[in-house]
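The complex is shown incomplete by one protein chain, all other protein chains being positioned as in the whole.
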Amino acid sequence: MPERVIKTFDVKRLEILDESGTADESLMPPIEEGDIRRIYELMTLSRIFDERALSLQREGRIGTYPSILGQEAAQVGSAFALEKTDWVFPSFRETGMYVTMGYPLHLLFQYWAGDERGVVSPEGLNIVPVSVSVGTHIPHAVGAAMAARYRRDRIAVVAYFGDGGTSKGDFHEGFNFAGVFRPPVVFICQNNQWAISVPRSAQTGAKTLAQKGIAAGLECLQVDGNDLIAMRTAMDYAIKRARHGHGGMVIEAVTYRLSDHTTADDARRYRPDDEVKAAWEREPVRRMKAYLASLNAWTDEEEDAWKAECAKRIDAEVNAYLETKSQPVTAMFDYTYADVPADLAAQRAEAIAADKAAH
Amino acid sequence: MPERVIKTFDVKRLEILDESGTADESLMPPIEEGDIRRIYELMTLSRIFDERALSLQREGRIGTYPSILGQEAAQVGSAFALEKTDWVFPSFRETGMYVTMGYPLHLLFQYWAGDERGVVSPEGLNIVPVSVSVGTHIPHAVGAAMAARYRRDRIAVVAYFGDGGTSKGDFHEGFNFAGVFRPPVVFICQNNQWAISVPRSAQTGAKTLAQKGIAAGLECLQVDGNDLIAMRTAMDYAIKRARHGHGGMVIEAVTYRLSDHTTADDARRYRPDDEVKAAWEREPVRRMKAYLASLNAWTDEEEDAWKAECAKRIDAEVNAYLETKSQPVTAMFDYTYADVPADLAAQRAEAIAADKAAH
Amino acid sequence: MAQITLIEAVTQALAHEMRVDPSVVVLGEDVGVNGGVFRATQGLQEKFGAARVIDTPLCETTISGLTVGLAAQGMKPVAEAQFEGFIYPMMEHIACHAARLRNRTRGRLTCPAVWRAPWGGGIRAPEHHSEANEHLFTNIPGLRVVMPSSPGRAYGLLLAAIRDPDPVIFLEPKRIYRQYKEEVPDDGEALPLDVCFVLRDGSDVTLVTWGAQVKETLEAADALAAEGISAEVIDVATLTPLDFDTIHESVRKTGRCVIVHEAPRTAGFGAEIAARLASEAIYDLVAPVERVTGYDTHIPLYRLEMKYLPSVDKIVAAAKRTLAAS
Partner (left out) sequence: MAQITLIEAVTQALAHEMRVDPSVVVLGEDVGVNGGVFRATQGLQEKFGAARVIDTPLCETTISGLTVGLAAQGMKPVAEAQFEGFIYPMMEHIACHAARLRNRTRGRLTCPAVWRAPWGGGIRAPEHHSEANEHLFTNIPGLRVVMPSSPGRAYGLLLAAIRDPDPVIFLEPKRIYRQYKEEVPDDGEALPLDVCFVLRDGSDVTLVTWGAQVKETLEAADALAAEGISAEVIDVATLTPLDFDTIHESVRKTGRCVIVHEAPRTAGFGAEIAARLASEAIYDLVAPVERVTGYDTHIPLYRLEMKYLPSVDKIVAAAKRTLAAS
């Protein structure tokens, strides 16, 4: 059938550090060595937190936990570009972002141990609660960005979600809205190749997830999500655009979920070992370390000292978590409304009595 | 920021008859003159039905009605490619499709006059009820296509929707699903430039609606939706692909809603007269007539005779509708479940009694 | 002072609150240039600009989610569902996010937002335009579900809803949008939420209802009065949190209760009121509680819809049954 082309779209990809940690110098952005070290430290800290969370879960001290193993660069690299005044709308697998933003880490243990207080950002940090319902936070982020646009706040709003999240209606509607009004929102899709047991290839017929931005008229870019330098570079660009009123942008960070989906999952049921083994070759922490080593900016002693420091810090966070008392039974009533309605106050009294009777 | 292009997409457009009705002969498909006449007749019949529906509404003999004025080519041209065994999932503005499929037209009056029986396809015709909730029928169509695929039925499933419909989550999810499993479904987006008062440009930041297929990895095409020959050509291609197991396809039919949104709307509140005037220059019926005339395939006498015939036919349909008795009060109970549950049977008896008492 | 209809009272309340509070924004399909398909937002975009009266794309899920995002940032969004039949895709954001934001963040983030929707049948509308589905919201903690039944209450309750620090579902009985006019001063005086309104005093039977059915119920009370039966009429107004005390007080006096609503009977909100009576007022009741409701079927297309809805006759008959029972 004869037709004429009326529009052409390119999907581009950015990668700077290769798998061995060698940088393409022609693409290397100006970036201070201190920053690079700092970023590497945050990646390591994230990984050590993650390991500890897994062992706390095995010991029954926290509940279901989603590991970020393999996604440290995508998270730390993107969050490093943010200011404290920006607003972050995470999915449920963003430990690296929390670590980077300086969130009190004992709260994360507390949240995964079934305590609402763990997901409340302290004043001065703007991270909304984890979005367990996949993709639902995307329209929230667009709404927050619309509020910023209305008030002319010079902030960016960032939403994190996964490859699975791109199949949801919320994703599409949120993107489309952002394409129309162009508020300052940056969408970071961590394509870790799996949505529980569903591989990326069965999630969508699209060849890239970045191209989903085309449907909304949004600028889009695929990035090697295991390449910290590329992530940071792309994110700096996207955030700057957003802050300067140029509208939303989509970053597909191609990475890999090296662990099970969560501690409630067993990935061996559905994915081949070789795929995982191959993915380990591309994992971001070793790659970054190699790069630092090539700059002579990181020694084995520094590595050991930092790891020891991380272990100490995480120990302290675990202790802080373990020492936190449970909320009283009234905690389930007191934030339902600004004031407790009369009937609810009666139920609250019932609950207090039932709780006393049970002890 | 330096990047490399990893994927390129073209959006193509098909147009064969220009606004004056002159065909680009190099693009003209083999098509019998009889078919062309027949298609023109269906367009005219659709328009006359539409006019009559509007006047019945003004007389209070039917309820709210959505006119298809200006969209006759998009509807007749696409429906003409269908077989009776295919399944059609219409939106609420597809009179031209019903006319083309040979649906008993008095039923349409009945439906818009608030009688469920009006939307029940007679056996042998597979048109599911009008989808008033915009976009919700898109996943249904994909489901029906999945059933066809499972059973290896050699049919196509067609879903009609508007430019507004492309903003809904159902649209995206349905498209994405179709992109993964590639069942035989053809999506026809009638981009009539308006969703009630919201213009196409405020509906999405995408430059074309066709490109929304890219997000799902679906083949997509923009067509001059006022060009009957192009519509038919595109649709033949899409249906053939679907029937032969090559998966779904999106056709954006660019057209214009010349009338108000429905009889409950007043489009002068929100759109400029000149836009409408300009759109009349591109309307499909006159264009088609000019083409037929250029072929010497249609005379003024034929035109007059056919219009008289249409008026007669529509008169008969109006009478058939007006003579249809209302359903009894029990009609609201008898199709709620296969069998009426006990409590509902009691309510049914209540309703019969209340109805008797009221007379 | 001019007399206004219920829908004009909605517009008046929106305009008032936008005037006094710059954090109030209105969003939805066709709410801007077109002023809403029922004209509830007529003139607002001209007055307050397109940044505050936002014509959205056709995407109920995101209108709802956007509302949560805006409210979480301290705005006071008023979202419109064009008809209540299209509110389903808004549910997740209402139930899982709006209603819980305060709870999830221990009060750090809140959701002072309003979801407005034209509600109910009786206007000869197409399919999905006549729903009475307040049940979707009444079992969800953290929400208020409010329904006005007169121009004055529309104005006062909508002001209260916008000012309320928690999310409110504001259902507008479209059948009475233009049924009659009354004087509604634009004085910014809100009416209390969480309170039932006693519209008519009576001593023999309590008629409890909300929304469009208030009209039929008041007429039924007239008809009963003509036969010497004294009916008290209560407009629930805020369904949740329910002001059961006002209902209970009335039933203490009358001993009889007829609940009227247009949603299907089974598990409609009338059930909650009857349940409270069965738990807390059983010794006051001298007759079975009656429910006059829509049937447990879908509201039919418009040819039959009036036969589906509660009517004066049905209400009168039910009230008489309670009197015959004791």
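Worth a mention:
Letters A, B and C mark the chains in the order given here, with residues in each chain numbered from 1 onward.
Throughout what follows, a contact is a pair of C-beta atoms (placed from the backbone, for glycine too) under 8 Å apart; a residue touches a chain by one contact, two chains touch by 3 or more.
Source: prediction; values computed, not measured.
The absent chain, not drawn in this view, touches the displayed chains A, B, C throughout the complex. Only one residue in the set A:V130, A:A144, A:L221 or A:A238 touches the chain that does not appear here, and it is A:V130.
Within the full complex, the residue among A:Y237, A:Y256 or A:F333 touching the omitted chain is A:F333.
Within the whole complex, the absent chain has one touching residue among C:H16, C:R52, C:K76 or C:R100, and that is C:R100. The residue touching the chain not shown here, chosen from A:L82, A:A113, A:I251 or A:M288, is A:A113. Where chain C meets the missing chain, the touching residues are 61, 85, 88-89, 91-92, 95-96, 99-100, 103-104, 127-128, 133, 135-136, 138-142, 240-242, 263-264, 266-275, 277-280, 282-283, 285, 287-291, 295-298.
In the full complex, chain A makes contact with the omitted chain through residues 63-64, 92, 111-116, 130, 132-135, 164-165, 167-169, 195-198, 202-204, 264-265, 269-270, 326-327, 329, 331-333, 336, 343-344, 347-348, 350-351, 354-355, 357-358.
In the full complex, chain B touches the omitted chain through residues 87, 116-117, 119-121, 123, 128-129, 133, 136, 138-148, 150, 169-170, 173-174, 176-177, 180-181, 335-338, 341-344.
One rule holds in what follows: only the chains that are shown with their structure count from here on.
Mean C-alpha positions place chain A and chain C at a centre distance of 40 Å.
If each chain is reduced to the centroid of its CA atoms, chain A and chain B end up 43 Å from each other. Of all residues in chain C, those that touch two or more other chains are 56-57, 59, 61-62, 89. Contact with two or more other chains is made by residues 167-169, 202-204 of chain B.
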